[in-house]
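Step one of this worksheet: look at the structure below.
Every protein chain but one is kept in place in this view of the complex.
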Amino acid sequence: MSDTERRRGKVGYLLLLPAVLWLGLFFVVPFYSLLATSLFDQSGSDFRGYEMDYAFGNYVDVLRDYWQPLVRSLLYGAIATAICLVLGYVLAYAIAFKAGRWKNLMLVLVIAPFFTSFLIRTLSWKLILSDDGFIVNVLQAVHLLGDDGRLLATPVAVVAGLTYNFLPFMVLPLFASIDKIDHRLIEASGDLYAHPVVGFFKVTWPLSLPGVVSGTLLTFIPAVGDYINAQLLGSTNQRVIGSVIESQFTDANNYPVAAALSMVLMALIVVMVLVYVRRAGTEELL
Amino acid sequence: MSLLAEAPDQVADDTPYDGLRLRSVTKAFASFTAVDGLDLDVPRGSFFALLGPSGCGKTTTLRMVAGLETPTSGSITLAGQDITYAKPYRRPVNTVFQSYALFPHLDIFENVAFGLRRRRSADVKTQVHEMLELVELTSQARKKPAQLSGGQQQRVALARALINKPEVLLLDEPLGALDLKLRRSMQIEIKRIQTEVGLTFVHVTHDQEEAMTMADTVAVMNKGLIEQMGAPAELYENPRSTFVANFLGQSNLIEGAVLSRSADVTTVDMQGISVSVPTGRTHTDDAAGWVGIRPEKVLIGEEGEALDAPGNTIPGGVVSDVSFVGVSTQYLVRMPWGQELQVFEQNTGRRRRFAPGERVELSWRPEYAFLLDRSQDAGAGAVAGVLA
Partner (left out) sequence: MNGAAGRWLREHLVLMLGLLVLVYTFVPIAVVVLMSFNAPRGRNAVYQFNGFTLDNWLNPCADADLCSALGVSIRVGLLATVVATALGTLAAFALVRHDFAGRSASNVLIFLPMAAPEIVMGSSLLALFVSAGFAGQLGFWTILIAHVMFCLSFVVVTVRSRLAGMDDTLEQAAMDLYATPLQTFLRVTLPLVFPGILGAALLSFSLSFDDFIVTNLNSGSTVTFPMFVYGAAQRGVPMQVNVIGTLMFVVSIVIVVASELNNRRRSRALT
């Protein structure tokens, strides 16, 4: 029967107003500032001020000078997301279907490590992957790594750090999706002669797609923009785009270039997300 | 079961009526009209049931009485007071919600005390304990709702509403979530409590058996209107529309043409056989009608067998289906005009069971038959009754 309809009237606006004003002022308006800044004359400075001269050339400069960090960031982000998906799926599946009465405990354990500061965790990886650390020693012993080979200051370390740091963003949406699947559906597929593996790909996986899509997005987007892992675990001559933007803003004070880079990064992410979501066939999620 | 049906008072509108009165109440939502010009009188102290299939407007009616919906037009008065637009917390009406709506963060005692505390009633403790005693939950007072079983939660919901001694207590499908056995015992329990406290109960349900078991007066609702109102036995034995005939139990409806009308009986040509229907059970003035007869009123016998049913004998039936259901045997009998009639026969053990394919004769006492308006759909209410 009819539920109570949502109340109409001005009260709704009043309740919403502060939050919307805050977001409008400090999230939406800044985007216009960013767009405007990206078109300023590069010769300006903090002291002399900047001039708006619709310098679309900034974008050309940015792409020419920084295409490598851009590509590197997207690549790191994509690889880390893929690994997160594999690890996260196993973990989420185990919690949802195999953990039984330990379900809640395992969920808590998934989140628990991430209450420790992001930076401290990443520093910890620096120690774990360090040149005379346990992992490097083992890898050298089994000759997967040369005697003078190292992990720190390599892309491997950066991707490992990204994977680690963004894993919960993958696990939680995956869990939410997998946990909702009616176990009888999987039994039914078995009853209808599907081998468990076939059953997984024909039933479980498609039904968990919403979680897969939101999990990959929640992992990929911050991973691409992140530069802490690259800065602490990577090599200084393999910079990622986040770090370039940051240093253009804070060290070089070249605001137009930094802003243009941000815009390009945002645009690339939006395009990739749209293509991905369309291919995954889950537009309705957005 | 009480058969003391109180006929709706025929008092004129201007003298105060001490019960609950709805006058041409309409509730229109954006897309449909849930209640359409409803008139209803609920006598004070009665146990009144609003019975109908889902979507018939019964819950909307209840919510308007509770103040949770506002009527589009019409008026609602309670003991002479207009409460049409009164806020829910300002009317002496309490509701037992379908989902119970017990406050999960309050214990049983506080749930029951909620209404008293809002009205700053004195002596909350004694009253709550008395009420918990009435519903036999004294030992559960300090538990949270989630710790109780469905039946116990149901009783808390009842106690929480009753304790306020409302002019009218509304029950919105209060037993829907319980299993069959528990439902039966709760029906008797609620009925007992109502007799004990003597308050007016208005009970909304789609379960005809529940309505008939509990209520003194049942109003059958369909498409926003009351189809028929009366004591359960009266409704069942003498339905006035095909909807009521089918929704309350089952009926055989056979097309017929009125031959003659006298003071006592109406004679109908039913598929070539002349049958009679008492005038008091004739609910159409037209030349044609549906002759109705309940399956358990139909007697089944071998051809030529003398049955205890002077008057209407319908020969030429062939048994097409037999279901043995324990207390009775249910036959489907195909009649010469092609219709299949239902016949329920008590398993007294005195009579033999017929087999499919056997030729039989049907008959019934004329005083059990009823005649309905031919323009009504013979299937009305049948599916709703089965699904409900």
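All chains are identified by letter, namely A and B, in their written order; residue positions are counted from 1 within each chain.
What we mean here is this: contacts are C-beta pairs under 8 Å (C-beta built on N, C-alpha and C of every residue); 3 or more make two chains touch, one makes a residue touch a chain.
If you're wondering where the values come from, they're calculated on a predicted model, not measured in any experiment.
Under the touch definition stated at the start, the shown chains contacted by the missing one in the entire complex are A, B. Within the complete assembly, A:L109 is the residue of A:V71, A:L109, A:V138 or A:L185 that touches the hidden chain. If you put the hidden chain back, the residue from A:L87, A:V156 or A:A194 that touches it is A:L87. Think of the hidden chain as still there; on chain B it touches residues 66-68, 87-90, 93-95, 97-99, 101-105, 114-115, 118-119, 143-144, 146-147, 160-161, 164. One chain is missing from the display, and on chain A it is touched by residues 3-9, 11-16, 18-20, 22-24, 26-31, 33-34, 36-37, 46, 50, 87-88, 90-91, 93-95, 97-99, 104-106, 108-121, 123-128, 130, 132, 164, 167, 217, 221-222, 224-228, 231-232, 241-242, 245-246, 249-250, 255, 258-259, 262, 265-266, 269.
Simple rule for what comes next: only the chains that are shown with their structure count from here on.
Computed centre separation for the pair chain A/chain B is 60 angstrom, with centres defined by C-alpha atoms.
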